[in-house]
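Below you'll find the structure, written out as structure tokens, and then a few comments.
With one protein chain withheld, the remaining protein chains of the complex are depicted in position.
So, subunit A:
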Amino acid sequence: MRVLIPGISGGIARKLALRLHEAGHQVAGIDIRPWEEAREVGIEVFRGDVRKRAAEDVFRRWRPEAVVHMATVTAFTVQGAERGRINLDGTKALFDHCAAHGVKQILFVGRHTFYGAAPDSPLYHSEDEPPRALEAIPELADLVAADLYAATALWRFPKLTTAVLRLPYTLGAPGTGTLASFIRGRRVPLVLGYDPLFHVLQEEDVVAALMLALEKGLRGIFNVAGPPPIPLSVIVRETGRTGIPLPAPALRLLLGRGGFPRLSVGALEHLRYPIVVDNRRFLEATGFEYQSSVADILRIYRESAPVPRS
């Protein structure tokens, strides 16, 4: 199969590209970031923005059969209106190109934060639920919109097999992603009086789940998760970090200062309330079995991202 991965230079996208390549698929990617070593293993990376004209040329010339859309960004990496443009205009461009150039299958790699963190929402979110608490975390609005927009392809482009996957936080080696960045420092801020559950998935298991979704030709919306969720305090403790519980108003002032990670004020809600997903639909559709337990995941992260010396 000819698989195109927009956003291929990201940590997990690279692993997926290599695994697909090893499995005998032809793999290429589009990214504005370089991945110098890709060509050595026979993976072509087209440097550029998925929203630009050149990206359509890739579809026209390279003729992918499947697309794994990993070219969305979070508030951690891109600030302001540009993030919204990348997430929404980029997603629209990719789906349009898929429909115009005969792509058979697309995976939209979304995030479980779609559901929002709120005190009165169900602990386990099923795929049938609407996004909640967007007013509390406005930085998520464009990712939520991109996810909903991707799902419209299910009826707009019936010939294109579309799967929207909502993945939890990833942890592993080398430790990329939102949660990995948040707990990278020696001290990790927690909101006093709260300890939300977090769903984590090891990076290799993320790749395995995406491979399965491609192989099984998934159509629809699916939550992807591995081991049962665990409290944030356990993640902090078991990765060798020190949790610093602070009242929410004090935490707002201290974020990005005194060695604490930078975090949007809205994201504080997620340090209070859990976002946990019900993954039964994905398990039934793919037979996915995670390989790394929570203890494995935390150990791998601790070893790959040791506690920084003060």
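Throughout what follows, contacts are C-beta pairs under 8 Å (C-beta built on N, C-alpha and C of every residue); 3 or more make two chains touch, one makes a residue touch a chain; residues count from 1.
Heads up, the rule we're going with is that contacts and distances are computed from a predicted model.
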{"item": "Chain not displayed: protein name in its UniProt record (\"Acyltransferase family protein\", \"ABC-2 type transport system ATP-binding protein\", \"Cytochrome c biogenesis protein ResB\" or \"TldD/PmbA family protein\")", "value": "\"Acyltransferase family protein\""}
{"item": "Touch with the omitted chain, as defined above, among A:V78, A:V234, A:L254 or A:V307", "value": "A:V234"}
{"item": "Full-complex contact with the absent chain, from A:F59, A:F95, A:F108 or A:Y194", "value": "A:Y194"}
{"item": "Footprint left on subunit A by the chain that the document does not show", "value": "119-120, 122-124, 126, 191-197, 227-231, 234, 238, 247-248, 272-274, 278, 293-295"}
